[in-house]
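As you look at this complex, bear in mind that one protein chain is not there, while each of the others sits in place.
Let's turn to chain A:
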């Protein structure tokens, strides 16, 4: 009889198979559930609106309209000092949000109140700072659980870096991006390129966004101009 504990979904083969943002959503959702948290948000640390603003969130399961409240409650749970110094944190911190005395639950419903928040700092090899925030109604995690969560978060983030973040930083266009820039240079719209290549408009727009970022272009026309000048399309 095999008594070995089953490998959780987020640490098993699906981790090595992850290639797009939805795959990472699946992994992070599974990791949050595994540790009895309800919500998660992977975000870039922001110096301007520490620890991060709504636009810095990379992947989350918090509903769009609840994100502002999620961040506000996170700041309360961590405390002002720790929240503002998030960019300097190297190890995970956690806290519980407390219901203010004058809080009127009939005025604003806040599902994050009274929940535990765990803030895990993450770093790319170039030193760019991200974090994974988990929240939920559960006990405060002990040190060994935090160590396990940190390891899991680092493994998922490492894969995300390899599959998505390095692609974003690389200056070289992929074959698909080159193909799409070429069709754009011929005056085709995203919808037309999607039909030509048998892709979704979403995929085409993602490739155009990535190519524009890599070429440091401000819009499509500029992107085509740079691509022509650099001989990327003829």
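Here is the rule we go by: contacts are C-beta pairs under 8 Å (C-beta built on N, C-alpha and C of every residue); 3 or more make two chains touch, one makes a residue touch a chain; residues count from 1.
Convention: contacts and distances are computed from a predicted model.
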item	value
Listed names "Macrolide ABC transporter ATP-binding protein", "MBOAT family protein", "Response regulator" or "Glycine cleavage system aminomethyltransferase T", with the criterion being the UniProt name of the chain not displayed	"Response regulator"
Touching residue (missing chain; options A:45, A:120, A:153 or A:208)	A:208
Given A:63, A:147 or A:169, the one touching the chain that is not displayed	A:63
Chain A residues that touch the omitted chain in the full complex	13, 17, 19-23, 25-26, 29, 61, 63-65, 187, 189-191, 194-195, 197-203, 205, 208-209, 212, 218-221
